[in-house]
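Just one protein chain is left out here, and the rest sit where they should.
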């Protein structure tokens, strides 16, 4: 399926865009992690990388749909 | 010696004045405590009563002079 | 900055006085007049303060000196009201800035705890049916 991924902070630089489209063979957050890691190896160098689905932190087992709002959450640093 | 004693909070009410003069036979803060207690028994009912000499908390053993600035400090409740 | 005042406390001014370019955390404690005295089950109408002003300032300076010795305080400011206050009004403001945030919380809490224990300021609560110096009696 085709996903549109929102990026923030350093992930926008690594992936060269704020809304990045990706073809995903698998169906879960874990599959997406693998695909991202393969395409953008620099993501692995981050202190942490969470994936948010529909504006909430998602587990690796979460199943994705094309209509989900997916976002990458590199280490937060507000405050 | 004759002392002038500043009073605050409830001690002004107990001693009916803001600057109360007292004749003291002894010479220390402990002597003053005894004299105050004899003349104003209601002071003994307070949660605590400190005596300040020259704007600092004084020990019972502190010696008093007529020129000292003496003040009664009932339980403080600022803030 | 230490200020005892019978005018309304300008909270922003106290905060400004505690800002510092090397500080990342600024903690502020604001004591306000509560509408109800739980132990006495009475509604509070007003508060009045009295202070032994020169000694109060000296005692606050001593407390600040201990805090500055214990934490890396960049700037601080304290203002305490000596006015007649209604419910919701500000009785005291303490502002402390430190490089990192944890110390600002600790230092500010230390200062208000010590102030309530040692500084010669007295609070009288005015109820609908009487008045009382706070904490005077058991």
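Residue numbering begins at 1 within each chain, and the chains themselves are lettered A, B and C in the order written.
Please note the rule applied: contacts are C-beta pairs under 8 Å (C-beta built on N, C-alpha and C of every residue); 3 or more make two chains touch, one makes a residue touch a chain.
None of these values were measured; they are calculated from a predicted model.
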item	value
Shown chains that the omitted chain touches within the full complex	A, C
Absent-chain contact - pick from C:2, C:45, C:68 or C:87	C:87
Of C:2, C:68, C:83 or C:99, the residue in touch with the unshown chain	C:99
Residue ranges of chain C at the interface with the undisplayed chain	11-12, 15, 19-36, 87-88, 97, 99, 101-102, 104-105, 108-109, 112
Absent chain, residues of chain A that touch it	6, 8-10, 45-47, 52, 55-57, 71, 73-79
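Quick note on the criterion: only the chains that are shown with their structure count from here on.
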item	value
Length of the line joining the C-alpha centres of chain B and chain C, rounded to whole Å	25
Centre distance in Å when chain A and chain C are each reduced to the mean of their C-alpha atoms	48
Chain A-chain B separation of Cα centroids, rounded to whole Å	72
Shared-contact residues (touching 2 or more other chains) in chain C	none
